[in-house]
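Only one protein chain is missing; all other protein chains are in place.
Up next, chain A:
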């Protein structure tokens, strides 16, 4: 019998999916309803913004805050 599950479809690349899973594991499955594959999973609709913010946070710490050496300081003159 086919079933319909309400939620939000989250699509991203495998590295980000790993982060999503990690966050989900650490919070006792507060976000994911169903893991589908490395690119997709179904998350709770009301938690979408929360998980996005958490992944961003995790990514920022993982990548190191390299905002300082950005190209805003333009070396060549106008």
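Here is the rule we use: a residue touches a chain if its C-beta (ideal position, glycine included) is under 8 Å from a C-beta of that chain, and two chains touch if they have at least 3 such contacts; residues count from 1.
Assume contacts and distances are computed from a predicted model.
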From the options "UBC-like protein", "RNA polymerase II transcription factor B subunit 2", "Trafficking protein particle complex subunit BET3" or "E3 ubiquitin ligase complex SCF subunit sconC", the chain left out of the display has the UniProt protein name "RNA polymerase II transcription factor B subunit 2"
Hidden partner chain, residues of chain A it touches
1-13, 16, 34, 36-37, 40, 42-43, 45, 48, 52, 55, 67, 70-72, 74, 78
